[in-house]
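Here the complex is missing one protein chain, while the rest keep their positions.
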Amino acid sequence: MTQTHRIPGKGLLIDRARPVRFTFDGVEVQGFHGDTLASALLANGQRMIARSFKYHRPRGVMTAGSEDPSALVEVLEGSQQTPNVRATTQEIHEGLTARSQNRIGSLRHDLLAVNDWLAPFFSAGFYYKTFMWPRAFWERLYEPAIRRAAGLGSLSGHHDVAVYEKAWAHCDLLVIGAGPAGLMAALTAARAGAEVILADEDVRMGGRLLSDQPAVGGLSGPDWAARTVAELAAMPNVRLMTRTTVTGAYDDGTFGALERVGLHVPAPGDLPRECFWRIVARRAILAAGALERPIAHPDNDRPGVMLASGLVSHVAKWGVNPGRVVIFSNNDSGLATARHLTAQGIEIAAYVDPRAIPVTEDFPVYAQATVTGTRGRHGLRDVAVTHAGGTSMIPARTLALAGGWNPTLHLTCHMNGRPVWEESLAAFVPKPGMVPGLSVAGAARGRFSTAACLADGVEVAGEVLRDLSLRPKKTPVPEAEDAPYAIAPLWAVDAGGRAWLDFANDVTTKDVRLAAQEGYASVEHMKRYTTQGMAPDQGKSSNVAALAVLAEATGQGIPATGTTTYRPPFVPVSIGALGAGGRAEGFAPQRLLTSDAKSRAMGAPMIEAGLWYRPSYFPRAGENDWRTACDREVAQVREAVGTCDVSTLGKIDVQGRDAARFLDFVYTNTMSTLKPGRVRYGLMLREDGFVMDDGTCARLAEDHFLVTTTTAAAGLVMRHMDFVHQAFCADWDVRLISVTEAWAQFALAGPKSRAVLASLGIRADLPFMGCTHIDLGGVRARLFRISFSGEEGYEIAVPTRYGASLFEALLSAVHAEGGCAYGMEALNVLRIEKGFITHAEIHGRVTADDVGLGRMVSAKKDCIGKAAAHRPGLTEPGREQLVGLMPVNQGETLSAGAHLYNERDLATRENNQGYVTSVAPSPTLGCWLGLGFVKDGRSRMGQVIRLDDGLRGHKVLVEICDPVFFDPEGGRMRG
Amino acid sequence: MRYSGFRVFTQGLGGNKGWTPAWRRPDPKPDYDIVIIGGGGHGLSTAYYLARNHGLRNIAVLEKGYLGGGNVGRNTTIVRANYFLPGNSEFYSHSLKLWEGLERELNYNVMHSQRGLINLFHSDGQRDAFARRGNAMLAQGDDAVLLDRDGVRRMVPYLDFEQTRFPIYGGLYHPRGGTARHDAVAWGYARGADRLGVDLIQNCEVTGIDIQNGRVTGVQTTRGAIRARKVAMVVAGRSGQVAAMAGMRLPVESHILQAFVTEGLKPVIDHVISFGMGHFYISQSDKGGLVFGGDLDFYASYAARGNLPMVEHVMEAGMTLMPMIGRARLLRSWGGIMDMSPDGSPIIDTTHVDGLYVNTGWNYGGFKAVPASGWCLAHLMATGTPHPVAARFRLDRFRTGRGLMDEEGTGAQHNLH
Partner (left out) sequence: MRIPCPCCGSRDRREFTYYGASVFLDRPAEDAGLEAWDAYLHLRDNPAGVTRDLWYHDPCQSWIEVERDTVTHAILSTAPVARRRA
């Protein structure tokens, strides 16, 4: 192909000195730098670009923008593939590879075109009425067939490895759209000193000035736009964003915007494909112009049928030669288009207008006439024009539809606002104030002439500036055409056959009328029943006409019929862009221990614990599974000593004269009686009476406590304590701060832990549950004598920057005593052997009594959760209580997640006696141990019950026992 | 008019001129035995089952807007029975059984598709919790399969098994879980109820509930007063306002849940996949759009629209879990109003007013409950006793603490379920 359909000398955006080769459907095509895929294909005479959604009708290019309902293609890059790309916005570049989509076979010979023949049976909602028999056929036959036929383009199925970005921007004024209104608004505001962001979807700013090219202030439209943009670009308080579509209006002046950064570049390198912007603006002006709409007439969907505005753009911006053109218009802008094109040497074969207009033009005019059909299998050949004298078949290559203009008011409705019907424009216009801080200027609020748009930009900017307490400088409005706009609404031409309203979803006037006939008569029912407006273009070209046809069918009138809801985004946004940064590890912060590098170097598999990574176990040579390493680590702790990084536990520093009193209020037990230098285990309830968290509370000084939380609940407990303080006792002298990140903390556990301390030069004369400040090689550290293993245990805390070196020192010292580092697996075994609970047990539905800690709720004082914990449902018999579980046959394994049933009962919900929460293979006791909950469990000690894990086909008889399996007296801990 | 493939064929031959309205548009009568406030999924199914199971005919459904205009028409269409706690287990199990015959029951293709639901887990602890849930599903008589990582990979190989922030340990597979065409459920019940004589009255907003001597006597509406012996409030997203008309405060706080759909794509996701670490769940509709959602926006709202933080969070979750969807484009996002209850489980109960019933607190699980909710509320209204599978959905359980069903274990904070 050789660009046979290019008009010499025309094409504002193309650089004829820079030919660009790309391929479409495997064929190499040449265009020019600045072309879109659509303009380049049209310039090469290719009008058919796509197959329609449902009937697989041949389709071409209708518009020159992102709103195009038909020209959707796939773009390929290696193994990556982007579906549903608008050919009208995809700029071509060297090596661009695109192909048509939604077809079986080639674009010209699509097997699914058979659907078009079956159209009578595929009326709106037909699928609700059939495919019901036989039942099993739905999933096996009907649905797979429907799914294969539906959809448009395809994803590759490979990970999208491209780069996307997100960014923030802040400004005084966001101007959306850089046509005449937007440019004047931005200029007015920028000259007044406002921080302005001007965002425009297109490659070059100017809007319709670049297409219609009216004279502005004595210059051509494009020249005036270029001069204005240059002035703006030179101002330090202005940021110009081209290729940027504002996609959504959100609360408090936050807008979403999508910038196409690398999509038009052959080798983008580090450039992201797209950047999703969050623009926070004190005020915003929507100057997004208006979108032209088609007219529904029989067979109005063939390649070659375009919107008049799309045609004008293709001629002006890319020099596309449309051949003989028929224009079908019901308004003055269509007539102006006919004159404009004629002046540029385009042959207007007919201008067709249902109105009684004078017939004094340089082209054939058919007044009081309509287009009643088209011919041409893969592209328009003839247009049937019905007029007073009958029907004429007029040969034409392009049919331009000019059905009037819909203001691009979508963003004003993103907060559930509805626009109002303006009879004189036969269009909806925005209602002021629907999005706080967002004003509308120009064609977006129905000011359609160039002069009106320019003036409106100045005026609206002036209003906004006053709100921003800025003084507008006098900005003269340049002179421009100010033609009136008159329209005689014509939504559909009834002449038999199918007349398309929604080209993207293949919805015809018949479908809308059928919906009304069947009672789906509200606009929302019609939309949902016919799928009108639910396609990739979200009904941009069809919504108003469809509801007009519905209004006619129901006799309700357009204002009473109303619109459906406008929802963001204004144009579809890739998940990659909106989810930028989420890929791979980026989804959530990674919190690393100070011992992380060393643990990894020791070969420890790291596992996620909330946002943290913790070592699972530390394998030694020859240890090929977790179990071997874990058994060894447990044994070494029980027999010698082990060390473990416990820094993930939440740490909250509590200080003040009323700190003790405050802690008495948040803990169920009493902390005010704790002596300085001592530690107490504490339990917190939620205000609804269930256990929130457990941990320790150390009294470092009279007015200074350190509270620890579980890893999982650190943030929750911090918020909770802040709430209790600020809401209920803000007048108490107490201050709270999270110090989780400030301290690295390591557990030492085992009979030789004291020896390890000694080797580190720490005098270990601390009583069980004692705490003290220590000096560790000149570093002020803290030592706690607490145990989560049941052995004599200590925890040493140092400022985080010393964590890595302390871990190294502990490792050496521990190894010297025949000990080891231990990981989460061993930690878990050790705590289960001792019946210590974690969030597996305190899972949010348990009371203090359920986990055997009822006595920890002090009767002497109020505390958070105490009142609600006394509700009858939380105190009555029959609750599930924490118990230990041991296999009756010692060699059998237990599984967490199993349920518990009486020995002879079937495993049904009604028979359920409880469930297992934690299990561990205990090398110490030589069998598996479990913790779980059993109805009235504490009164069932010694009973045998069946552990039933139907999911894994595992059944074991277990004995209910005390949850403390090892050293129940606690002699080892106390040393 | 009965629907069938044959009818579609003959109507097609005749230019589809003969299709009759799916439901009448009656004017309200002055007096009904039963008035259902709310023409959403639950209200319509309640009316249908009152007529079908209990032989009652003199029933009106009052809808302030259009039928099915609430959450039944704006959800992610997931149908499942995979609960852990008694109360929920038997109820959703019953609901799924009703779903399984719904097309034939209603003579309306609701496109219930049992494409299988996979709940992914990402740690040993989560595996245990899902196993516990799976065993509860088996004990209830439903289906559940525990998949290891390779098992998940065989079914959904396109997930990121290598790089994702929270590695996939496995999944709980619920083969009978799936999706349905949401609007069709409302329309199918509406048409079914209409055919049994129920008056479906649209654009009729209830403005007051008439109560005399502790007994409900009717409702005031924008289309006049209507007398009724029994009235049910079935108004998700407006429960607080309607209950206030009867002098009630409900244990409900209303929140926004956003949902998302992409442009149409050829089939790429067969199952329903749920990613707990990211609060992300996704399926692909028969039309080809990826339908997905996340967590609440987390602040009380009636705006039926959300904000960017949750939009972005959901997309980020999608990108870490299944980066192949990066080039699919978000077409539309919307918000539904969720009536969040303090334990995350619903309420179907009588009230302190004789003859006044309440159906609320569906959190974000209401869509799949549509059949059983209607079935059970109809049972309660017709017989005066709770249906056995909904017997725990009591209004007073929060006050007494008896029979709470807090699946998430997050406690009495409405937005955390």
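List of remarks:
Residue numbering begins at 1 within each chain, and the chains themselves are lettered A and B in the order written.
Simple rule for what comes next: a residue touches a chain if its C-beta (ideal position, glycine included) is under 8 Å from a C-beta of that chain, and two chains touch if they have at least 3 such contacts.
This structure is a prediction, so every number in the text was calculated from the model and none was measured.
Contact with the undisplayed chain is limited, among B:S95, B:Q202, B:S254 or B:T410, to B:S254. From the options A:T254, A:Q655, A:T893 or A:Q943, the residue with contact to the unseen chain in the full assembly is A:T254.
Checked against the full complex, the candidates A:R47, A:H410 or A:K866 give a single residue touching the omitted chain, namely A:K866. The omitted chain makes contact with chain B at the following residues, 238-241, 244, 249-254, 298-303, 307, 309, 342, 398-400, 412-415. Taking the complete complex into account, residues 250-254, 280, 415, 436, 687-688, 718-719, 722-723, 725-731, 736-737, 862, 866-868, 871 of chain A touch the chain not shown.
Going forward, only the chains that are shown with their structure count from here on.
Once the centre of each chain is set as its mean CA position, chain A and chain B turn out to be 23 Å apart.
Note for the complex: chain B touches chain A at residues 3-5, 7-9, 11-13, 15-16, 19-25, 65-69, 73, 86, 89-90, 101, 103-104, 107-115, 122-125, 127-132, 134-136, 138-141, 144-146, 158, 160, 163-167, 181, 183-184, 187-188, 202, 262-268, 277-278, 284, 286-288, 303-305, 307-308, 311-312, 314-320, 323-334, 342, 397, 399-404, 406, 408-412. Within the complex formed with chain B, the residues of chain A that make contact are 53, 80-84, 102, 120-121, 123, 126-133, 135, 138-139, 143-144, 146-148, 150-162, 164, 166, 248, 250-251, 254, 256, 276, 278, 414-416, 510, 514, 517-522, 524-525, 528-529, 531, 534-536, 538, 565, 567-569, 572-576, 578-588, 590, 607-609, 686-690, 692, 839-840, 843-845, 868, 871-874, 876, 895-899, 907-909, 911-912, 915-918, 948-952.
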